[in-house]
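Quick one: this structure, given as structure tokens, is what I'll be asking you about.
Here the complex is missing a single protein chain, while all its other protein chains stay put.
Here is subunit A:
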Amino acid sequence: MNVHPTTAGMLLAGVLFVLGLISILVRRDIIFMLLSVEVMLNAAGLAFVVASSHWGTADGQVMFIFILAMAAAEVSVGLALILQLYHQLKTLDSDEAAKMNG
């Protein structure tokens, strides 16, 4: 089976994204949810890289570096929130934090 590398790369990015999405929906542990977000971000980054190699430009690589920087910031904020959550609730279960309901 001969698949074009761009198609293969895009498919991989899509599969990764969906995996991340599913795991964020099914997981209750908030650390795993943060990890899933990272997976989805990297899936998007992969799609940028594949696309830029397909067009032969460097724009996609640049975008990936932006995404990486943003992910680093997001993780630091996310981990801080997780720490606070654990302090408050003594658990990492995101469903326990459902106090702000209508």
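Quick note on the criterion: a residue touches a chain if its C-beta (ideal position, glycine included) is under 8 Å from a C-beta of that chain, and two chains touch if they have at least 3 such contacts; residues count from 1.
Following the convention adopted for this analysis, contacts and distances are computed from a predicted model.
Engineer: There's a gap in the complex where one chain should be. From "NADH-quinone oxidoreductase subunit L", "Sulfurtransferase complex subunit TusC", "D-inositol 3-phosphate glycosyltransferase" or "ABC transporter permease", what does UniProt name that chain?
Structural biologist: Going by its UniProt entry, the chain not pictured is "NADH-quinone oxidoreductase subunit L".
Engineer: Which is it among A:M10, A:A51 or A:A97 that touches the chain not included here?
Structural biologist: Counting the whole complex, the residue in contact with the absent chain is A:A97.
Engineer: Quick one: say which of A:I24, A:V49, A:A71 or A:L92 touches the chain that got left out.
Structural biologist: A:I24
Engineer: Using the touch rule from the top, list residues of subunit A that touch the missing partner.
Structural biologist: 21, 24-25, 28, 33, 94-95, 97-102
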